[in-house]
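Dropping a structure here in structure tokens format, bear with me for questions.
Yeah, one chain of the complex is gone here, protein chain that is, but the others are all in their spots.
Order as written gives the chain letters A, B and C; numbering starts at 1 within each chain.
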Amino acid sequence: MTPALLEVNNLSIGYRTAGGIAMAVDDVSFRVDRGGSLGLVGESGCGKTTIGMALMGLLAPNATIVSGQARFEGEDLIAVSGERMRQIRWRRISMIFQAAMNALNPVHRVQDQISEAIITHEPDLSGHAVAHRTRSLFDLVKIPESRLQDYPHQFSGGMRQRVIIAMALACNPSLIIADEPTTALDVIVQNQILSAIGTFQKEMNLGMIFISHDLAVVADVCTHIGVMYAGRMVEYGSRQEVLDCPGHPYTRMLVGSLLTLSDQPADLSGIFVTNGENGAAATGGCPLNLICPDATVVCRREQAGWVDLTGTHRVRCPYAGKGR
Amino acid sequence: MTDANLPSPKTGTTPGMAAGRALPHWVDRFLGGWRVYRKNTIGRIGMALLVLFALMATTSFIPQWVDPMYHPMTGVDPQISYSTGPSLRHWLGTDFIGRDIFSQLLAGARIAFMVGISSALISILFGTTIGMVAGYAGKHTDLILMRLADMIMVMPTLLVVLLLSALFGQLNIWIIVLMIALFRWPGVARVIRSQTLSLRHRPFIEAARVAGASHLRIIFRHILPNVMPLALLYMTFRVTSAIIIEAALAFLGFGDPGTVSWGMMLQWVWKTGHMFQAPYWMLPPGICISLITMAFYMTGRAMDDVLDPRLREEETTP
Amino acid sequence: MGLKRFVLRRLVEIAVIFFVIMTVLFVLFRLAPGDPVSRMVDPSMTPEDARLLMESMGLDQPLWTQYLYYLKNVATGNMGVSFHYGEPVIDILMNRLPNTVLLFTTSILLSALLGVFLGKIAAWKRGQRTDTLLTIGALFCHTLFLPWLALIMIWFFAYRVGWFPITGMVSPDVWIDPGAGWLAKALDVLHHMALPLMTLILIHFGSYLLVMRSSMLDTLKDDYIITARAKGLEEKTIRDHHAAPNAALPVVTSVGLSLAFSINGGALTETVFTWPGIGRELVFSVSHSDYPLAQAAFLIIAIVVLVANLVVDVLYAYLDPRIRY
Partner (left out) sequence: MDGRNCWRRGVLLLLTAVMLTACHEKNTHHVLNIGLAEEPRTLNVWLASDANSRKVLSLIYQPLYVYDPDTLDLVPWLAESMPVYDAQTLSYSVTLREARWSDDTPFTSRDVAFTGSLIQSFKVPRYASDWDFIKRIETPDSRTVRFYLKQPMAAFLTGTLSTPIVQEKEWADFAEKAQTTEKPLTALVNHRMQHPVGTGPFTLEQWRRGAFLHLKRNPHFFGIGKTIGGRTLGPFVDDLVYTVFGTSDVAILALIKGDIDMLWWPIQPGYMADLSRRKEIRLFTNEKSALYFMGFNLRRPPFNDMALRRAVAYMIDKKFIVSRILQGQGTKMFSVVPEENRFWCCTDLPRYGDGMSRENRLKAAYQVLVDAGYSWAVPPVDAAGNLQAAREIRLPGGQPMKRFTILTPPADYDPHRATSGLMIQEWLRELGMPAYARPMAFSSMLEQIKGHHDFDAFILGYGHLGLDPDYVRNLFHSANDKSRGWNMSGYRNSAFDEMADRSISEMDPVKRQALVMEMQKLIARDLPYIPLYKPSVVEAVRRDRFEGWVEMLEGIGNIWSMCQVKPVSSDGA
């Protein structure tokens, strides 16, 4: 097996609060290969964005990495110095932000915002070369060059997302973390953006972590899927494996809702009632035990370990693969 | 009223609870606010200073009661005919004809509170009423009132009062207070107006309207309690500016010559040529003016923190 | 372009406001106790000269006609003759206006810059000792009593240490020296301006610092700051290039709102430092009952404030690309 582009092992992240450390991400492991893409799915607050931020070294000041490592091209992202991390950012790992966010600075022209990233990481590049690169990036995401001089508020939502993508590609990174890039866009634009992302990822042979709450979207673009719930990864496998034979009850619920999407709205009310936000560790038992139809006394008492269904497909449920 | 049955908005403060049970709710809210306030360092310093000045103001009657020579305006020490430094007999020394500076300073605190608070009260009264009316009525009323506010807001109050004193001669201290108030309401009105605008379409207001409450009743029963804390906050800032304007006016020589305010004291120092020779006379009033404005300002800022739920959250959540 | 229309609209608004102020002044001058004529005519004039002057100003006409005369006179810059100087007030004030504008704009500009700069640092170091010191320092400076501070500044910097001249705007020995070039003269004015400027900045920067600090704290939570970080930009670049420009916008607004406050302070400063400006002239005219001068000085100050407000608005539009009028 070729060495993974990114390999995350037993990553745990907590937030310092008045009452101790609240775990937001608990013992998460996954890998992303060059040219491969991992979709992290889960409801909001399940810790998926925290993982993305941790990989970029952009955790909030009160967040702390409790344990784990993230090997990226031979370096442990968790352990590198702040300055080294700054150099890695964008140059090698870049990020596509949510369009609904104010990811672009309103007072600077988009051209400047893109070229700024290039200049920071490739200071030797001539001004001409930078301008040329910026123009070609705009070409790539199919925005007329004439709009380089515009300000973010002059773009529509979809266009802004394209700008963000162009920005993410500016320094030819090897890994892209896309955090809900299509949320809050209407369906048609969403599809365009998704296909654009998919294309670049494949053409440029990039590794990608795609974070979304929408399994359908993830299913569209990713080669691997990790399902997260309450700070833990509950199922991890290739797209096929996860979608076709979901092992975890939660995944099954997600997949179930996905399938009914075309016919009629699924009754999601049962699924999305959660008890403890990120506080998985606090309850002691399986965080899903209250809503899981198959929960037993054991589930209430202790955490489940990994159950390997296949070599690449793992589920964190003692009853996985054993039928209902 | 059906307010209580409506789902309450997300924030901790529940608008519309005023009707019927206004008092306990108020007390509750106040105590809650106080608990947050107490943790604020700046607020604590401000409050302590204010208590100190209040103490000065209340004790200002004592010296002249001890001995008429301590009367801040008319009492002179029979043995002293020029400005002297601090001594046991005169804790801060005497002014150029032998009046006691310390008792003048105490009297000044009284005037400062009087000027500051009464002028702030009046401007808040104007500002809140006009702001609520403008916000609630909307349309032309709003437009006209806000244009008026804009216009008054750009006027430099001190210079306006100066001009008026040129025209009308000597101004009485209460006229000065009124003038300051008349030119300081627009800021309050704008804030209250925007607050009212955001309240206007809240369910409990709509409900009251549907229930047939008159406009006046809606404004004073339902909107007023909700803008009250904000108005109070602005009052502390208005107190500051009123004190400063009165002091500046007195310093320039257009104050009420019958009152012993700190500005007046500074003016006496200045005009009798003791500015750079009698630090014991020149420093205290200036320090007092600066400190009392700072105290009100700090109190205001701390109150601002208390009233701003965003900042409050920041303190309690990770 | 939209900006042009915006400026035009604001100019019309300014004209209307100015008109209202003029009218209010007119009414006030006639409401004031005593003889309105005595406010317009020098008391030392002979009766027939006073009568002629009254006629020329229309003071013998009915109120309505007087009002029209008044408007016409103000519009043509004929605001009467100063009792004290015996010269048209407009000449006197136009002579003083540049001095006021110089001190006023420099002080506002510099205090806003200083406020923005320090506010930025305070917000960046939120909760640390630097922040606490800056915030409390700003609060303290902001609430100092200006004329008092000014006198202490004079005492300390001009007298004790002797770095700056005591008061005034120029030192005669430089200006009567035929050998002194324009540079020496300009430096001389700067040298005189330093102390009043320092005083004004000390009083005013605090409020800008506080505004900048809280606005910067808000901005730092914005998403584009995360973007900037993700881009691997240096912290200083993020602070100065991404957070500060956005955070500074509310400061511009607050400059506009505090203009009136600044001009109050300007008048006090001019008076204490004997800076030959309009504010000092207003204070002077009030204490000398020079009504035409007081009225005109006030009107000109009103224009200065209104125009400065417009400038601030246009500046805001220029700085914030989202706003296009």
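Here is the rule we go by: contacts are C-beta pairs under 8 Å (C-beta built on N, C-alpha and C of every residue); 3 or more make two chains touch, one makes a residue touch a chain.
This is a predicted model, so every value here is computed, not measured.
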**Request:** Considering the entire complex, write down the shown chains that touch the omitted one.
**Result:** B, C
**Fill in**
Full-complex touch with the removed chain, picking from C:L102, C:I121 or C:V170, is C:V170
**Request:** Touching the absent chain in the whole complex: find that residue among C:N99, C:N246 or C:S262.
**Result:** C:N99
**Request:** Tell me which residue among C:M22, C:V272, C:L299 or C:A317 touches the hidden chain in the full complex.
**Result:** C:V272
**Prompt:** Quick one: which of B:M73, B:L182 or B:L197 touches the chain that's been left out?
**Reply:** B:M73
**Item:** Positions on subunit C where the hidden chain makes contact
**Value:** 34-35, 38, 43-46, 48-49, 52-53, 56, 81, 84-87, 92, 95-96, 99, 151, 154-155, 158-159, 162-177, 184, 187-188, 190-191, 194, 271-274, 276-277, 280, 284, 289
**Complete:** Touch rule applied to subunit B and the missing chain gives residues 73-74, 76, 81-83, 96-98, 165, 169-170, 253-254, 257-258, 264, 267-268, 270-278
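The criterion applied here is as follows: only the chains that are shown with their structure count from here on.
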**Prompt:** Counting only C-beta pairs in contact, which pair of chains has the most of them?
**Reply:** B-C
**Request:** Could you tell me which chain lies farthest from subunit B when each chain's centre is the average position of its Cα atoms?
**Result:** A
**Message:** Roughly how far is subunit B from subunit C, centre to centre by C-alpha average, rounded to an integer in Å?
**Reply:** 25
**Fill in**
Here the gap between subunit A and subunit C, centre to centre from mean Cα coordinates and rounded to Å, is 54
**Message:** Show the residues in subunit B shared as contacts by 2 or more other chains, in ascending order.
**Reply:** none
**Request:** Using the touch rule from the top, collect the residues of subunit B that touch subunit C in their complex.
**Result:** 42, 150-151, 153-160, 162-169, 187, 240-241, 244-245, 247-248, 251-254, 266, 270, 275-276, 282, 285-286, 289-291, 293-294, 297-298, 301
**Message:** Which stretch or stretches of subunit C touch subunit A in the complex?
**Reply:** 222-224, 226-234, 237, 241-242, 245-246, 249, 319-322
**Asked** So in the complex, which bits of subunit A are touching subunit C?
**Response** 56, 58, 86-91, 94-95, 97, 101-108, 116-117, 120-121, 151, 153, 167
